[in-house]
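With one protein chain held back, the other chains of the complex are shown just where they sit.
So, subunit A:
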Amino acid sequence: MAAPVNSVVNSSAKCSSFNATSFQKKTRSRLISIPGTRPSVQNGQLLVSTGVTSLDYLLGGGLAVGTVLLIEEDRYDSYSRMILKYFLAEGVVCRHELFVASAQHTPDDILQELPSPILDDVAIHKPVEQPRLSHEPQDSLDAMKIAWRYQNLPKVQTALASSSRFGHYYDVSKMMEAEIREAAKCHRFYLPEHPTQSSPTHSPMLESYSALLKSLRDVIQREGFEVTAPMSKSRNILRIGLHSLGSTLWGDDLCCHDNPRHGHALTTFLYGLRALLRSSLSVAVVTVPSHLIQNRALMGRITRLCDNAIALESFKGSEREANPLYKDYHGLLHVRQVPHLNCLASQLPDHKDLAFKLKRKQFSIEPHFYSTDVFFLTSHMSFTLKQVLV
């Protein structure tokens, strides 16, 4: 993918006002420079962040542009929906375009629930307020006694516009403000608004999926996301979020019967989706209610057709909730598939037992240790440390 010279010059001219030196790195600029993306250190693929930094780490640095991430939903669709919202919120912050499709909730409902990004990326340590003596003049807050040389330098960049970080943190307890959300361009697909006509051709795909694929193709062609599109304007990434594909509200009986009549509908759609993504600058996250799909062979086929696949298993409502080993976590995360893009072997995550916990400012995914030796060792260590301090 060769980028023309003028786009590179434009981007460098924008940041030259902040450059300390006039040194410009001489590169052949084969990679397109799009905000919110970075090349992978392993294979040079262009990566975008999923919005959850620990998930980025699991997937090998991020989600490669042109791939699909499949999320197998947990029983009550709380955490998978949360990850979808993180993905869309990251798109808003990085100024990417969004495409949201759902059959159950209107896309606007999903967009209104996006978590708010934390602007002060670094926790600024507030100095403890010493009680001021009465005769001292009120100094400005920026007056520093010892580090006065740094007094007039601006604080760490807090505006979203100049945020050049790859992954961001979000505060789940607050909703994203309307002006930030509306600044992002979003395409919506709500299935009840698309009346399905029975197609005359006998296609294995359902009308709902055909309509969705057609809508996606129209958006990609119209907005110029195709890789072969003329490079006259700056390029951007399209983030596609498809909620609960395969559920009955899409007209699919995959979840209802063991031998569904439309067994090939979703797999044909995923095949078409991947073909569309490979030839465009877009990335997709698809959630599937896999706990309802009884046919494991079908689930295996669906997993194979997506590049990345993870499964969420929440402890809510299961017998594992009372298990003391799991009391720190909200559920288990299983990595079903990692992609091998343009390579023979893929990089597997180090740990296979992963558990997740949704905290207010972070969705953390950690390896989870089953052995009781580690459990006793860590609790014993914390006990002795407490004694030493006190």
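Throughout what follows, a contact is a pair of C-beta atoms (placed from the backbone, for glycine too) under 8 Å apart; a residue touches a chain by one contact, two chains touch by 3 or more; residues count from 1.
As a working rule, contacts and distances are computed from a predicted model.
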item: Per UniProt record, name of the chain withheld from view ["Elongator complex protein 5", "LLGL scribble cell polarity complex component 2", "AP-4 complex subunit epsilon" or "Alpha-1,3-glucosyltransferase"]; value: "Elongator complex protein 5"
item: Sole contact to the chain not displayed, among A:114, A:293 or A:355; value: A:293
item: Absent-chain contact - pick from A:37, A:50, A:67 or A:247; value: A:247
item: Hidden partner chain, touching residue among A:48, A:255 or A:312; value: A:255
item: Selected residue (touches chain absent from view) among A:86, A:99 or A:169; value: A:169
item: Subunit A residues that touch the omitted chain in the full complex; value: 18, 20, 53, 57, 76-78, 81-82, 104, 118, 121-123, 130-131, 133, 136, 145-146, 148-157, 165, 169, 172-173, 192, 247-253, 255-258, 289, 291-294, 316-317, 321-322, 324, 327, 358-362, 364, 386, 389-390
